[in-house]
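Missing here: one protein chain of the complex. Every other protein chain is in place.
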Amino acid sequence: MVDRILNRSHAAEAQADNVTAAVWAHVQQARNLKRPHTLELLKAMADEFIELHGDRLFGDDSAIVAGLARIAGRRLVVIGFQKGQDTEENIRRNFGLPHPEGYRKAMRVMDLAERYAMPVLTFVDVQGAFPGAAAEERGIAEAIAKSVGLMTRLRTPIVVVITGEGGSGGALGLAVGDVVLALENSIYSVISPEGCATILWRSAEQSQLAAVAMKVTAGEQHELGIVDAVIPEPGEGAHTDPAEAARLISEAVIEQLDALGRIPLDELVEARFQRYRAYGPFTVADRSAAPPERIGIADRLRGLLAGRANMPAFPGTRRGGSSGHEEE
Amino acid sequence: MVDRILNRSHAAEAQADNVTAAVWAHVQQARNLKRPHTLELLKAMADEFIELHGDRLFGDDSAIVAGLARIAGRRLVVIGFQKGQDTEENIRRNFGLPHPEGYRKAMRVMDLAERYAMPVLTFVDVQGAFPGAAAEERGIAEAIAKSVGLMTRLRTPIVVVITGEGGSGGALGLAVGDVVLALENSIYSVISPEGCATILWRSAEQSQLAAVAMKVTAGEQHELGIVDAVIPEPGEGAHTDPAEAARLISEAVIEQLDALGRIPLDELVEARFQRYRAYGPFTVADRSAAPPERIGIADRLRGLLAGRANMPAFPGTRRGGSSGHEEE
Amino acid sequence: MPVRLPFRPRRDTYPPDLWTKCPGCSEMLFNKQLEKTLRVCPHCGHHFRISAKSRIEQLVDNGSFVERDDDLQPVDPLGFVDLKSYPDRLVAAQLATGLRDAAVWGLATMGGKPVSMCVMDFGFIGGSMGAVVGEKVARAGEAALAERIPLIIVSSSGGARMQEGTYSLMQLVKTMGVVERVRAACVPFISVLTDPTTGGVFASFAVVGDVNIAEPNALIKFAGDRVSAGTIGDELPAGYARAEFWFSHGFVDRIVTRAHLRDEIIALLGFLAAPPVAGVGEPVGGTGSRPRSLLSALTGVLVGENGDSRNGDSRNGGRGGETNGSRGEATRG
Partner (left out) sequence: MPVRLPFRPRRDTYPPDLWTKCPGCSEMLFNKQLEKTLRVCPHCGHHFRISAKSRIEQLVDNGSFVERDDDLQPVDPLGFVDLKSYPDRLVAAQLATGLRDAAVWGLATMGGKPVSMCVMDFGFIGGSMGAVVGEKVARAGEAALAERIPLIIVSSSGGARMQEGTYSLMQLVKTMGVVERVRAACVPFISVLTDPTTGGVFASFAVVGDVNIAEPNALIKFAGDRVSAGTIGDELPAGYARAEFWFSHGFVDRIVTRAHLRDEIIALLGFLAAPPVAGVGEPVGGTGSRPRSLLSALTGVLVGENGDSRNGDSRNGGRGGETNGSRGEATRG
């Protein structure tokens, strides 16, 4: 659809506008405040949930909840982001924007999962980590890095469900898994569309174009191999029938857990590592194509751009790497 | 000497006063602000020292220093308490009273010691952990517990040197080792004499009696088996000749490291565990001495106290447990 | 000749036919009634301190507790004398509590599942930890390790016992050493912090449970003596160092009222179970099988594993006035 935006014929432009509007509607849907969050989903899915609190270092972050849950007879550790249901709760939960303590609590509870042989299920719905100084100076970067690192090696199955907004590193801190599922109306991106537009378009108003360019929708992320499967949402979206949404999620999660539970742990962890090891396509240049004599940069640029047939892969290269999941 | 204080004949009283004065002079010596601290000792002992900073969680505690040192050609991790040399430095170092970040930094650096096969050397000289709310609320208790726990299982030799005041849990957080040495004028106690007096005598003014009762001096702690060996101090004390004090410490430490280095790690860690597992004498009561009929408490108390021949061990019990090191 | 210590079970420091004034709300409470509410004020929820024996009775399946090592007895390694001699203090504490020292440990079942449990008694020299208390905590941990059954420690202590000097300080190391082994072996450890849990007990095993549970308003802190001795003159905020303070500072997982404590622990035991072999535990999907314990054979007192409840329903009466059972719990089917 990006190509369409570039070929600015009137028809194409109209079509691009349609696409952009559709993508943006999807983004709005993913951000709908009424969507069920971790605790609402657990209420519907779990027979039992014992929330655990605190990072044993500094505090208890209410924007990330974690605990022990029994779902369809299975013992699980469940960790997820939690926004408020109303203004008061939203303030108490910092509008769902986590501080480092949230990820450190998550790691502590993941450690319990590993030691007591419980699979981990995470629900991801966060605009991003809290961007203020309090989170920064207490090491939100360190907390996310460590949580991601722990999840690459945790010796128990991990199923991730992107339920709303999978926003950047803040989301990734709980989103490393053997299986990554996504609700139909969810999004996942390396940076918020607003952030991307601010940097690349130098205007937050171009967020819609950024959302299109980054292919943020669950469906597109599935095509890219980042998301393994998309879970359909009931009615006009998960918030219109949270119980049914929870049922669909539960069904999908249990199916995955059953499959993962049959894989020996060593293999499981190795496969998870290899999954992420493989992400990100690149090519290998033809070494025989040696650099030419140095000439004026402007001329060369012009010539190059004119002669360029078709990116992505530069001509004269052979394809290497993989887009991760597609390779398996 | 406690017995002497109890038998209040005049001669004995005078003698008790002498003992008390001597013990208190020892305490003052241990607390002499001019005694060399970790960095001063390292300056004299180490060919090289690279200080490492920060707990990777919240801050860098300047009351505990940690780093990589080369002493007599050996790679070591050295961790120790650090007071200031003058008022300004004392303020910057919080008068040598550590916050949780100090112990968490220590644990991080101990982990490096284990992974890169460097023995750990600690210097202990601290009145106690910082007793204020900032340390409390960030988990000084948790930090000390975890540091003690880590030291019970760290897979590398640990040599502890009590150089000044070994005060309570704050000191213990860096004082678990395969070998515990103490400078001649140092002290080691479960609580500061002032704290003990406040609680048991209900007056901080009885600190001197508390110091006597707790047997705080290095020599007494050696007799109790808590300290393995006492390192003599030069001249009027370590502060009168820091270079010579450092040389004597270095000599003692290297001798211990040589011995510890010959022990396979599994055995070393097991022996360390068993050392601390055995500390603290107790007895096992004779089960045939069944509880009598219930009678008036006061009468019984009186009768008991009169009939009691000699504590510690209650009559009718066989001795069990051990005083730790003495058993080996 | 053995002197027979006049051990007598501590019945009740509050005679059942009298009244007690609640320090929380100043209501006069009839002791017999208070006993039925597990010594929690039905008006304001104030949790009175209780003895180790009462605590155990409230937690375990009826009659399942088998005490171990009740014959361990403290000695006086330093010849310690303050205003009284340590032996005198020991005898007085023994007479008052019917205990030989400030901790009781043993094996029991909770909801039919075997556990190793150690409970401290504040009535014995402030629940302070000397060699015997450290030894009992260590043995409880070692039994949990050997049987691969959960370790439950209920703390109530002023900290290390000064009268045993640095031997008491070494109990922090002894207990942490064992608890680290329990952790490494993937054996569960639930720490219950009750009023008060301070000093060296808070700075060792009590703070490092897989799950830390605290009773409401329990005083929990490390720097007890020196703050109170005026070393630091900070103004301390209301609620400082209480259970709720530690909850918000991230060191307590859950605050649970006494009425819910047993159920809460049983619920946790439904999740925290040592896998068959430490650190291995191949395919972990499914429902998490736990190995049939050999404990029954050893103790000879365990109720059937299916027994998820016990009798003693009388205990469940009279719990009116309790507020919500546990903080931050989202759902509980």
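As written, the chains take the letters A, B and C, and residue 1 is the first residue of each chain.
By definition in this document, a contact is a pair of C-beta atoms (placed from the backbone, for glycine too) under 8 Å apart; a residue touches a chain by one contact, two chains touch by 3 or more.
Predicted, not measured: the structure shown is a model, and the values here were computed from it.
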Inset, instruction - List the shown chains that the missing chain touches in the full complex. - result: A, B
Legend entry - Touch with the omitted chain, as defined above, among A:50, A:126, A:196 or A:263: A:196
Legend entry - Given A:119, A:139 or A:164, the one touching the chain that is not displayed: A:139
Legend entry - Option touching the unshown chain, where B:31, B:53 or B:153 are the choices: B:53
Legend entry - Touch criterion as defined above, residue of B:98, B:157 or B:225 at the omitted chain: B:157
Inset, instruction - Would you write out the residues of chain A that touch the absent chain, in ascending order? - result: 2-3, 5-6, 128-133, 135-142, 144-146, 148-153, 168-169, 172, 176, 188-192, 194-196, 198-202, 204, 209-210, 213-215, 221, 224, 226, 273, 276-277, 279-292, 294-295, 297, 300-301, 304-305, 307-308, 311-317, 319-321, 323-324
Inset, instruction - Quickly run down the residues of chain B that touch the omitted chain. - result: 39, 42-43, 46-60, 65, 67-68, 70, 73-75, 101, 105, 112, 115-119, 156-157, 257-258, 260-265
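Just so we're on the same page, only the chains that are shown with their structure count from here on.
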Legend entry - Intercentroid distance (Cα basis), chain C paired with chain A, Å: 43
Inset, instruction - State, to the nearest whole Å, the distance from the C-alpha centre of chain B to the C-alpha centre of chain C. - result: 28
Inset, instruction - Name the residues of chain B that each touch 2 or more other chains. - result: 138-139, 142
Legend entry - Of all residues in chain C, the ones touching two or more other chains: 207, 249-251
